[in-house]
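Below is one structure, written out as structure tokens, with a few remarks after it.
Omission of a single protein chain aside, the complex is shown with its protein chains in their original locations.
So, subunit A:
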Amino acid sequence: MSAEMQQVWVYLSTSPLLWLTLTLIAYQIGTWVFRRLDCPPLLNPVLTAIILLVVLLKVSGIDYQTYFRGAQFIHFLLGPATVALAIPLYREMEVIRKSFIPIIITLAVGSVAAIISAVGIVWALGGEKIILLSVAPKSVTTPIAMGISEQIGGLPSLTAVVVVLTGITGAVGGDFILNLLRINDDNARGMALGVASHGIGTAHAIQKSRVAGAFSALAMALNGLFTALLLPVLVHLLQ
């Protein structure tokens, strides 16, 4: 590398601009490949983007903090996007109101199932306590899960990773399970994806059907609320 190129790289590699731009490019490559190959579930754009960026950071030797200085502008939008979930809820209020009781019961069962299955499996496979606590809120959307994790004594940064991987798992394998069990109702498919795999599941559900998307958004929001209230109490009782 010539001296000038070196200088440009030194400037760019630490500036937020580069990593913000590369995050957008990586996601668009992921989306492009996904559509090109007829949307195979395993080539989830979020997964592709994460792998591309991790490889890039490893190869260039840039640390995550430097990367995040740029990527934080995207990360920040998770908060406003969570607020914006009020819109699909409002739009589909009539449909949702009609199955109000099934929603509440399903939500309570699903929310508890998400926590128990996560905690139970970590415990059964001999995971440490810090992992158990970090994995417990895994089905809840990132900003909420990180908050809960911090509160109950987990590692918020590990929780963030587990949450994203959980979302990808739901988007990748959700349709397979739902088809296998012949769950064809749009509202049931939406509830399942939203409760188990939060925003990434919801993004997947919105692409399939408007009703599934609205129920998924509702399930994700209510599950966030429910888990945020339930989990700290549960952990307190178990300790």
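General observations
Here, a residue touches a chain if its C-beta (ideal position, glycine included) is under 8 Å from a C-beta of that chain, and two chains touch if they have at least 3 such contacts; residues count from 1.
The criterion applied here is as follows: contacts and distances are computed from a predicted model.
Of the names listed as "DmsE family decaheme c-type cytochrome", "Murein hydrolase transporter LrgA", "Spermidine/putrescine transport system permease protein" or "ATP synthase subunit b", the one that matches the UniProt record for the absent chain is "Murein hydrolase transporter LrgA". Note that of A:Leu43, A:Val95, A:Leu158 or A:Val211, the residue touching the chain absent from this view is A:Leu158. Checked against the hidden chain, the listed residues A:Val10, A:Cys39 or A:Ala81 yield one contact partner: A:Ala81.
As for the chain not pictured, it touches subunit A at residues 23-24, 26-27, 45-46, 49-50, 53-54, 57-58, 64, 67-68, 71-72, 74-75, 77-91, 93, 99, 101-103, 105-106, 109-110, 113-114, 117-128, 131, 135, 138-139, 142-144, 147-148, 151, 155, 157-158, 160-171, 173-174, 177-178, 181, 183, 185, 187-189, 191-193, 195-197, 199-200, 202-204, 206, 217, 219, 221, 224-225, 228-229, 232.
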